[in-house]
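Please read through the structure below; I'll follow up with questions.
Every protein chain of the complex appears in place save one, which is left out.
Naming follows writing order (A and B), and every chain is counted from residue 1.
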Amino acid sequence: MRKRIETYFDPLPFYFEPLEVQLSDKQKYPLSAITQRPMAMYHSWDSQNAWLRQIHAHNYLYMSPDLGEKEGFGDGDWVWVESQWGKVRCMCRFSEAVEPGTVWTWNAIGKSAGAWNLDQGANESKKGFLLNHLISEELPAHADGEHLSNSDPVTGQAGWYDVRVRVYKADEDEDKVVYPQFKAVASMPGEASKRPKWMTYFAGKFAKGGSR
Amino acid sequence: MTQLALVIDLNVCVGCHACVTSCKEWNTSGMAGGMADDNPYGADPTGTFFNRVQTFEVGEYPCSETVHFPKSCLHCEDPPCVPVCPTGASYKREEDGIVLVDYDKCIGCKYCSWACPYGAREFDEHEKVMKKCTLCVDRIYDENIPEAERKPACVRACPTSARLYGDVHDPDSEVSVAIREAGGYQLMPEWGTNPANHYLPRRKTKIRIHEDELVRADNPLKKETDRPTGPIDEPTLDDSTSW
Partner (left out) sequence: MHPAFSVIFLTTLIGTGQGLFLALYTGESYAAVKLLPAQDGAFYAWGSLVSVVLLGLGLVASFFHLGHPERAWRTATKWRTSWLSREVIVLPAVLGAIAVYGAVHALGWNLSIFGIDTGVENDLTLILGAGGVLLTFALFLCTGMIYACIKFLQEWSTWLTPVNYLLLGTASGFSLATVYAAMLAPELVNFFGGWAIIILVSAFITRSASLIRNARLKPKSSLQTAIGVRHKTMTQRSQGQMGGSFNTREFLHGAPMWLFRSIKWTFLVLVFPIPLILLSLGMNEASVAVLLSAFGIQYLGLLLERWFFFAQANHPQNIYYQTIS
């Protein structure tokens, strides 16, 4: 702690390798991973909205086409993205706007099956993913401490964009769904019960005044 | 004659989809509605929208640009969707040039959507009629709305003022001025549809600095050229050495 204050609490800014990066195997995990917030919704609030879901039904891992060329996968393929904390299977999307050492995806679109009162087969749970599984709120255990916060040493702001990852192609015979999958969330008390689809055919047909 | 239209500024559109949702909100419960959504909470939700925002990447890394591209009916001056309609449900208004669909006449044959090169028309699977952007005709003439707000919902919603609304045949209107000054263009001009909606291109802002702006003209000491310059590798105290 003393050493940290000595090193980092300097009134003038200077470049230092982010704390988590200093403690990561940069050869094994050569890429940086960051996330962005979708503009059409405020993080995940009301992202289950029927209209907003059509704009962002699931998310892709955006990366430079160079990465695909190097690792042998194409645009839209299923890939694993792995950090020292965990791994996630998702689909990739090539983008010229991403610098070759970075990958990114949208925040807050991936959801657990059944969560947010969505159907169990909803895109958010089958094709959408969260990068959160790759990020830890604590730094790896090291000489300075076992449970230090993964934060900027001066401001305390979470250093989640310091995570280092690697990306590689998923096998052809793997399921074409995201990993990890969780047990489907049951309906909460008070949530509308799910009517079977065939009943919607009759919806409004026998209403007084005729159907719309 | 009046031709109302939108001008969409690709230089400032950030792709926030505010125009998409505000259009859907205004129209789904209004005269042009309903706009059905299928599988709203299930797999692959799909629905009828009059306005969509697309994203394109131009160029290659590192000289790439991400262009967000809102697309809705362009209210062509020579609309290909109007003459092909067998019932006359698709029509262009004389008084303001807005192209509309009369839902009561439409038989849902989809011929007009084949005839639109821009894919601006969407068939509502529930009402079985063709629907499209109405330029909020129910908003722009509504006397109950304050005058300043009688604009299409998408224009009102845009946070970057990327959507402008006005009469493209009036040379002094906001839209005509924007088209002239920023080089507004039409989409797919090769088909002769003469769309009324124009798009403003990406522009690079250049700050041009002239030599004489770097030297003060009214320096009382007139000592610009005599400024003492200390050795570079010794600590300096900013401007105080020049006094």
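Keep this in mind: a residue touches a chain if its C-beta (ideal position, glycine included) is under 8 Å from a C-beta of that chain, and two chains touch if they have at least 3 such contacts.
None of these values were measured; they are calculated from a predicted model.
J.: Would you mind listing the shown chains in contact with the chain that isn't displayed?
T.: Hidden chain contacts in the full assembly come out as A, B.
J.: Please identify, in ascending order, the residues of chain B that touch the omitted chain?
T.: Interface residues of chain B facing the absent chain: 10, 20, 39, 43-49, 52-60, 66-67, 69, 71, 80, 82-89, 105-111, 113-119, 121-123, 125, 127-129, 185-191, 199, 201-202.
J.: Kindly note down the residues of chain A that lie in touch with the hidden chain.
T.: 53-60, 62, 93, 95-96, 123
The rule is simple: only the chains that are shown with their structure count from here on.
J.: Between chain A and chain B, what distance separates the C-alpha centroids? Give it in angstrom.
T.: Chain centres of chain A and chain B, defined by C-alpha means, are spaced 31 Å apart.
J.: Spell out the part of chain B that touches chain A in their complex, as residue ranges.
T.: Where chain B meets chain A, its residues are 14-17, 20-21, 24, 34, 37, 39-47, 49, 57, 59-62, 64-66.
J.: Going by the contact rule at the top, pick out the chain A residues touching chain B in the complex.
T.: Listed in rising order, the residues of chain A that touch chain B are 39-40, 48, 50-55, 57, 64, 95-100, 117-119, 121-123, 126, 212.
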